[in-house]
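Only one protein chain is missing; all other protein chains are in place.
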Amino acid sequence: MALAYRRQIPIVLTFIMGLVIIAQFFLVPEKPVEPYQFALQTLGTVFTNWANLLAAFTIGFGLVNITLVHVRRVTRRVPGQWYYSLWLLIVAYITMVICVLGYPELSTLMNPQYEWITTYVLAALSGTMYSSLAFYITSACFRAFRARSLEAAALLVVGFITLLYRAPIFQAMAPIFVDMATWINNYIVRSSYRGILIGGALGAILLGIRTLMGMETGYLGRRE
Amino acid sequence: MGARRSVLEWIEAMPREVIYTILLICLIVPLIRPLGLPVPVSPRVREWHEYVEKLPDGAYVLFSIDYGVGSLPALEPFAVATAHDLFMRNVKVVFMTTYTDGPICYESLIKKVNPEAYGKKYGEDYVFLGYIPGGETAMKAIAENLRAQVPRDYHQTPLDQIPMMKGVNKATDFAMVITVTPSGDVSQGWARQWASAYGVTYLCCVLAMMLPTMEPYYPRYCKALTDAARAGEYEFLIKKPGEGIKKLDAFSSAHIMLITFIIIANIAYFIIRARRER
Partner (left out) sequence: MADIWTEIGIWVAALLTIFIYSFAYRDNPAFKFAEHTYVGAAVGYSFAIALSSIKKYGIDYLMKGEVIYIIPVILGFLMYFRYHRTLYWLYRYGIAIVVGVGIAASFTRAIDADFLGQVSETASIVISSPDPWATLGNIVFLVSVATTLYYFIFTFPTLHAGAGKRIADIGRWFMMLAFGYSFAQTALTRYNLMIGRLMFLLFDWLKLPR
C-alpha cells in the first residue's frame, strides 16, 4: 500500500500527463473543430501551465538546500569553514529580503537597494565567475594543442585554423583562413554535430517513452 | 645535475602564472590604447541584419533575453545591437526571458538602448512580459496560448490593457522570434517549439562555443545563426558603436598571443623530443 502512494501513483501521474500532451500533439489540429479536440487543447494548456508553475516552485530549492547545509556547518563549527558559511547565510537572507521588497513584480519598497545589490554584487560576481574560466581555457589550449600523435596533430591543425579565423585581424587581412574555417564549419562540424544530434534525439525519444512507461524512475529520487 | 630545466623545457611547460599575466596584458593594452584594426563584417551578421531589415511595418517580434548576469558581459552587446536594429524600424517588440536573472539583464539592456530616443513608448511599441518559468514547456505554452500562461506584464499590467498586445496570443501572431542565449537547451527549445512547430522565423545568437551545437538547425529551422562575439561587426554595420566594437582589438591581441604560444610550445616540444630520441 505504501509503495502505491509513494511510487506507483506518481509514475501513473507522469504517464497521464505525458499522454495528454502527446494526444494534444497528434490529435489536435491548429484550428480545432471537434469537441474532443477543444477538450484536449484546454487540458493540454492547463497541464502545461501547471508544469510551469511547479517549475517556479523548484527555483526556491536553492535557498532551502544551502540553509540546511550551511546551518549544519555553523552549528558544528566546522574548522576553517563555519565563518564563511555564516557569511553566506547572512548575505542570502539579506539579499532575499531586499529582492522580495524591491523586485518590480513584487514590490517597489526597496527598489534602489534591489538595483544596487543586483548590479554591484550579483551581476559583478556572476560575470566574474564565468569569465575566470578564460585563464584556464588559455592554459588548456596551450597544453592540449600539441602534435603528440596523428590525432592530436589533426586537432591542432583544425584548432589553429579556427583561432586564426576568429581573430578579427586575420579575418580582415588573411581571408583565406575565413574560407578554410567556413569550409570546416559547413561540412565537417555541421555534419558531425548533425550525426550527434540525430543519435541524441533518438536516445532522448526512447528515454522519454521509457520514463512515461515507468521504466526510468530516476526523477523520483530514492528507491523507496 | 638534471635539476635545472632548459629554456625550451621551461617554455614547453610554461607556468600558468606567466600565461595568465601575459593574457591579462594582451587583453588590457588594446582596451586602453585601441589598435584601430579594420572591422570585417561576416556574412552571418549581414544575414541577421537582412532578416531584421525585411520585417514588414507593424510586425511583431518576440525577443527572448535568455541569458543571465553571468554571461551578460558576453551576450549583452549583441542583444543591444539587435534591439537598436529593431527599434530603428516600425515593428512591435515583445521582450521576455526564460532565465531567473533575465529581468536584471532586460533592465540593463533597455537602459543602454533607450527606446525613447527612437520615439518608442512602452506598451505601444515594446513590452516586457517578465520571467516565464518552465524552460521549453514555457515556450510551448506561450506558443499555444500566451494569455493563459502570462496574465500580466513585468509591471503588473494585465495584457488585455496593453494596447500593442491586442489580438496577439500565439506563435503565429509573431513574424519572428529572436533569442540571445548561452544555453543549448534554450536555443534548441525555440527551434523545436516555435520554428519547427509553427514555422516562425527564428534568429539565434549563442556563445561561440555553442555555435556547433546549433549548426544542424541552420538554415532550415534557424534562419540566422551567429555568435555574440560578432557584436562589434553588427554595431559597425548598423552604425551604432557600443561595447562590442571596443572588444575586437582585444580579441585580436589575445588570439595572437595564444597562437604564438602554441607555435612556440610545439617547436619546443619537437626539439626536446628530437634531443631525447638522439
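Order of writing sets the chain letters: A and B. Residues in each chain are counted from 1.
By our rule, contacts are C-beta pairs under 8 Å (C-beta built on N, C-alpha and C of every residue); 3 or more make two chains touch, one makes a residue touch a chain.
Note that the structure is a prediction, hence the values are computed from the model and not measured.
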item	value
Shown chains that the omitted chain touches within the full complex	A, B
Residue, one of A:Ile22, A:Ala147 or A:Ala172, that touches the chain absent here	A:Ile22
Touching residue (missing chain; options A:Val71, A:Leu109 or A:Ala134)	A:Ala134
Contact set of chain B toward the excluded chain (per top definition)	16-17, 20, 24, 27-28, 31-32, 71-74, 76, 100-101, 103, 130-131, 133-137, 140, 149, 151-152, 188-189, 191-193, 195-197, 207-209, 211-212, 216-217, 220-221, 227-229, 243, 246-247, 250-251, 254-255, 258
Interface residues of chain A (partner: the chain not displayed)	5-7, 9-11, 13-22, 25-26, 46-66, 68, 84-85, 87-100, 103, 105-106, 112, 116-138, 141, 144, 151, 154-160, 162-163, 166, 181, 183-202, 204-205, 208-209, 211-212, 219-222
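To be clear about the criterion, only the chains that are shown with their structure count from here on.
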item	value
For chain A paired with chain B, centre-to-centre distance based on mean C-alpha positions, whole Å	17
Residues of chain B touching chain A in the complex	14, 16, 19-20, 23, 37-40, 42, 68-73, 100-101, 103-104, 107-108, 130, 132-135, 137-138, 140-141, 144-145, 148-149, 154-156, 172, 208, 212-213, 215-216, 218, 229, 232, 248-249, 251-252, 255-256, 258-259, 261-262, 265-266, 269-270
Chain B partner contacts - residues on chain A that touch it in the complex	30, 41, 44-45, 48-49, 51-53, 55-56, 59, 103-105, 115, 118-119, 122-123, 126-127, 129-131, 134-135, 138-139, 141-142, 145-148, 156, 160, 163-164, 166-173, 178, 185, 189-190, 192-194, 197
